[in-house]
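Yeah, one chain of the complex is gone here, protein chain that is, but the others are all in their spots.
Order of writing sets the labels: A and B. Residues in every chain begin at 1.
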C-alpha cells in the first residue's frame, strides 16, 4: 500500500528539480546560515521576494507549493506575534498593556522574525518536494561520501514508513476491538501512547529481520574486507548543479547587501 | 572433497535465551542437494539456516554463543560469506529467503531492490542492470525497473526477494518457510519458480517448511531435527516421511497422509460455554443489508451489494483471492469500520437486553441510542462485550505487560467484579495452555502461543460473535488443531464464528456457510449438510 506521503510533488522536470540533491541541500543550508546571522526586515524580506521570484524554476505545481508552505505560515505567524509583543521595545509605542507593549521597533522585529522563518524554510520546501529519497541517499553517499552503510540503512528504513502507517491503522482498529479508547481526551491520549509503543516494538522486530535480509545479500560485509560496494545509480555533480548553488549564494548575498545598505542588518550573535 | 556444508557438533544459543536453539548438530550437504529440514516448533530450524548463511556472530559483540563447527566448503560459514563479497564477482555462496515478504524489501523501486545485493558485492555498474533484468525475468516479474515496490502483492514481493537472491547466483538456496504468508496461488507460483531455477542453475537448497505437501516433490532428502538437539532422522524424502510421519505430524509438521484431526469434545467446556439463552432469544445475530465496503478515501468500494446473515452457533468462512475484500468485510462485520454504503444491522440476540446503565453516563454513550443496532457506532466497551475480534497479526492486539493482564483487560472493561475477572482469566489460561506463561510479556511468546493468546483475549468477554482474520496463517499443525477444536467448541456453545481465510482444511473442518468474495460481489454458499441440520 502506498500512501504517497513521501512522493515528490514535481510536475515539470526543470533543471532545478533535476539538480543533484546535494546541490539543493547546499542552497537550503547556505540560505539558512546566511539569514540566521541577522534579524532584520529588509534582509529577510528581500530573500523571500527573491525566492518567490525563483520558485517557478522548481517545476512544482502550484498546489504542491501551496500545500507544503501553508503550514509554514502557521509557524511563522505565532513567532512573529510573540516577538512583537514581548520583544525589546524601541521607537514609538503603539499599544501599551503594562508588561506587554507593541512599539514600532518590536513590531518591525516581529515582522523580521516571521519573514526570516519563511525565507529559511522555503528552499527546504523545494528541496523536499522535488527530491526522491533514493536519489538523496545516492547523492549523500556518492557525492558527500557520507558512510554508505548508514545512508543505505536509513534509506531502507524510509521504505518502512508505508508499512508502519498501515500498522498504525491496524493498531487503532485492534484497540477498539479490545474495548479501549473512545472515552474522552485522557483515554484517547493513553490510547495513542499505547499504539505508539506497540508500533515501536513491531518496528524494532521488523528492523531485525530486515537487517538479516540485507546482510544475507552482502550489505555491510565490505567494511570488514576493505572491498567497496558499487552503485547502480551513479550520482555526481554536474555544471548545472554548480549554477544552482551559485544562485543560492547570490540570493543570500543580495539579501544581506540590501540589509546592510538599508542599515538594518546587524549581527545577532554579539 | 569436502561437502558444501559440514556441521560437526554445531550449536547456537541466542542472547537472552537460557536454552540453546540448536545443539550437537552433525550434518553434511553436498553441492546441488535439495534438503528439507523438519522438526517441531522451536527445534532451531531457522537458526540452522542463519548459521549456514554465515549470519550468526558469536563474538563478544555478537547476537549469541556458538559451539562446534559449521563449515561452507571447508571455511567457517561467516568467513565464507565475507570472502564471497570481497571476491567482487557478485556471487554469493548462499542466498536466504525469509518468511515475511514485507520484511525483505529493501528499496523503493523494483530494479533497485534487485540491484542492492549486486552493489554490495562490488559488481561494476555496467554489469549490474543486465543481471537485474535477467533475475526479474527468471522469477516471472514482468515489471518496469522503476515500479514501486510498495504496490506489489505479497506473492510478487516474495518473488522480488527471490530475484534479489538469485541475482547473486548462490550455490545453495536457504528457504525459511518462504510460502507461509502467501495465499495458495502465490505459494504455488513461488514453489514453481524455485523448482525451475534450481533445475536451471544446478544449485541446491536447504528448505524449512511445515507445509510439506507443497514441496515434497521438489526435495530429495529430509533431515529431521530433534527438539533437544541433534538429528532425529536423515534420509530420502519418502522413506523418512513414511517412517516418521506420525511422529512428525504430532510435532506439528503438515505431513501428507497425516492430516491433523481435531477431536470432538463431549459437550461444551465450562470456560467457553457462552450463551445459555441462545436457543430462546432467536438466532439472527447480524444482517448485512445491501452493504458496500472499502477503505475510506480510497475510491470505489471493493465489495458492494452484499446481502448476508450471521446466525448464532454457525461458522462462516469468508473466502476469495487476496485484495478481494475479505479482511475489509470482516472488519465491517466486527463493527470496526463502518460500511461505505448499506447497513450492518445487529440482531436482538447480539445486542442483548438494554445494557445496564454505566455508573457514569457520558454523552458519547448516548450515541448508542441513535443507532443501537449499528456495531460501528457502539462504544468500544459495548463492542468488546458483544463481538470478539482476532487480527491476522496477534501483536496488534496486545495492550498489557503480562499474559494474565492481557486476558483481564476485556473483563475489567465490562466492569466485572475482581473475583469474576480472576476466574475467567484462570479458566482461559488453563484451557489454552497458557498458564505456564501467565507472567510472561505477550511479545516474548512464540508465534503459536501469541495466536492462542489473541484468541483467548477475544473470548474473555464471552462475545456472541467472534470474527477472525486468517487465524491459521503461518501456524503449525498442532496449533491448527487446537484452533479448530476451540472454534468447534464455541460454535456448539452458541457463538457465531466468522473467519476470513484461505485455509481450505479449516473450511472443510468447520464452515457451515461460505461467503465467496470476488469481482466486487459476495456469493453465499450453504452446503447441504449444514442446511439440513438446522
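As a convention for this text, a residue touches a chain if its C-beta (ideal position, glycine included) is under 8 Å from a C-beta of that chain, and two chains touch if they have at least 3 such contacts.
What we mean here is this: contacts and distances are computed from a predicted model.
Hidden chain, UniProt protein name from the list "M48 family metallopeptidase", "Cytochrome c2", "Energy-coupling factor transport system substrate-specific component" or "PTS fructose transporter subunit IIC": "Energy-coupling factor transport system substrate-specific component". Considering the entire complex, the omitted chain makes contact with A, B. Of the listed residues A:211, A:242 or A:262, the one in contact with the hidden chain in the full complex is A:211. The missing chain, though absent from the display, is touched by one residue of B:86, B:287 or B:507; that residue is B:86. Although one chain is hidden here, its contacts on chain B can still be listed: residues 14-18, 57, 61, 63, 83, 86-89, 122, 124-126, 401, 440-444.
The chain not displayed touches chain A at residues 5-6, 28, 32, 36, 39, 67-69, 71-72, 74-75, 78-79, 82-83, 86-88, 106, 109-110, 112-113, 117, 120-125, 127-128, 133, 145-147, 149-150, 153-154, 156-158, 160-161, 164-165, 168, 192, 196-197, 199-201, 203-208, 210-212, 214-215, 219-220, 223-228, 230-231, 234, 268-270.
Just so we're on the same page, only the chains that are shown with their structure count from here on.
Chain contact summary for the complex, chain A toward chain B: residues 1-2, 133-134, 155-156, 158-159, 162-163, 167, 170-171, 173-184, 194, 198, 201-202, 206, 209-210, 212-222, 224-234.
Residues of chain B that touch chain A in their complex: 50, 53, 55, 81-86, 88, 92, 94-96, 98, 100, 102-109, 111-112, 115-125, 128-129, 132, 148-151, 161, 164-165, 168, 331, 334, 336-337, 362, 364, 379-381, 383-385, 387-389, 391, 393, 395-399, 409-410, 413-414, 443, 457-458, 461.
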